[in-house]
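The complex is shown incomplete by one protein chain, all other protein chains being positioned as in the whole.
Right, chain A next:
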């Protein structure tokens, strides 16, 4: 980062996710057209673009969430740490533990706060004992910046929390399995400004440990939380670069038109 923000953590130069010649089809409809992108480790990468541009589709193929859609077909290669995630030897369930995901609407399980977070580590056998699990749950809730608010009511239902708390609980749940990549699909669109700010602060903290990819409709949010921004339009990756460059001096006229509010 060639600017005055000397307190900022620099962007990691190592590539975490590398996608090449990715094409995604829904039946005959091509949703993503020949996307090539390298996503850095310990960095927040934002995907922006108008509705239907393919940004969520692309995000969901990074942990093979699209596998659950029958008519969806992915071509090209996507590698995480050099390993092809669409290889037949890869277990999608293991992959999704490594590549966590947070959705637009907070979706805690209809269980206690504790169980919400403990579920993943239990399934993946990350805890040997109850004491182990307690440690994992506390650590995840702390990472989710929600520990102080829920530590006295860990066995209350997760659905009883406020929207912003629920979303942070979902982030805590996602980090409990020690993922390496965290995908977020519009994590703040159902939250009020304060809860949004708390989640954004959390995203910035999580950057120390993970590679984060966030899809957002709010360009302000992309500008605030990300170091790299990718602009999608009609299934194409139009421009990818440093966030400050994309928002102050975009090189492609379509990017310019979109971020300045001239095309939707």
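The rule is short, and it goes like this: contacts are C-beta pairs under 8 Å (C-beta built on N, C-alpha and C of every residue); 3 or more make two chains touch, one makes a residue touch a chain; residues count from 1.
In this text, contacts and distances are computed from a predicted model.
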| item | value |
| --- | --- |
| UniProt protein name of the chain not shown, from "Phosphate-specific transport system accessory protein PhoU", "Cytochrome c oxidase subunit 2", "Cystathionine beta-lyase" or "ABC transporter permease" | "Phosphate-specific transport system accessory protein PhoU" |
| Touch criterion as defined above, residue of A:125, A:193 or A:261 at the omitted chain | A:261 |
| Contact residue for the chain not shown (choose from A:136, A:188, A:219 or A:237) | A:219 |
| Touching residues (missing chain, whole complex) on chain A | 219-220, 223, 247-250, 255-257, 259-264 |
